[in-house]
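A single protein chain has been omitted from the complex, and every remaining protein chain is retained in its original position.
Showing chain A:
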Amino acid sequence: MNFEFIQKVIPMYVKAAYVTLYVGFLGIMLAVIIGLICCFISYFRVKGLNRIIKIYIELSRNTPLLVQIFFLYFGLPQLGLKLSGTVCGVIGLGFLGGSYFSESFRSGLEAVSKSQIETGLSIGLNRWQLIRYVILPQAFSISIPQIAANFIFLLKETSILAAIAIPELVFTAKTLIGLYYKTNEALLLLTAGYLVLILPFSIIFRILERRVRHAEFGS
């Protein structure tokens, strides 16, 4: 193990970690927005759109992210639309994650029982109040473990984006191995990099879960 080398390349890993976070966050945000839109459309069974959403969800969940970003990065330019690697990465994560978030939001919404909704109606709440005070808080506390899992899953999926030359962690490690043949050091730093990056989120989510679910499920 060459510690001098490790010391020298650590700043590059820090930079790569920043890229991973940056692309990951934007992608996850896009995924959450797509997920919210899709889940409301399928929960309220909006006519016409409902079917399109179903096709999207199957397409997104049953094709690998690698193929999805290849389509964006290599396929679209042939149709005359050229996007930068980062934009392709963000859209790719959003496209993949949107269906996962949609399904977890929807399972939360559908787990709120009909009788809770009827009780809300029977105390005179209007539609919006019913959603705001009865349905959403319960749906959220039911689906938060899934939301956390999706978040971490998508953050890890950024590693695929090395394939389209986004200078995130995996890409950086591969480049260093190619240049210096220091495979052990590069891979060790890569593992450590992901751990340092993702472990805090796992802990934060665990605390958040406990707080959000305290009312319904106790500790």
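Heads up, the rule we're going with is that a contact is a pair of C-beta atoms (placed from the backbone, for glycine too) under 8 Å apart; a residue touches a chain by one contact, two chains touch by 3 or more; residues count from 1.
The working rule: contacts and distances are computed from a predicted model.
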{"item": "Options \"Amino acid ABC transporter ATP-binding protein (PAAT family)\", \"Adenosylcobinamide kinase\", \"DNA helicase-2 / ATP-dependent DNA helicase PcrA\" or \"Transcriptional regulator\": UniProt name of the undisplayed chain", "value": "\"Amino acid ABC transporter ATP-binding protein (PAAT family)\""}
{"item": "Full-complex contact with the absent chain, from A:V14, A:I33, A:I52 or A:L121", "value": "A:L121"}
{"item": "Residue, one of A:V134, A:A148, A:I166 or A:L190, that touches the chain absent here", "value": "A:V134"}
{"item": "In chain A, positions touching the absent partner", "value": "113, 115-116, 118-126, 129, 133-134, 137-138, 141, 215-218"}
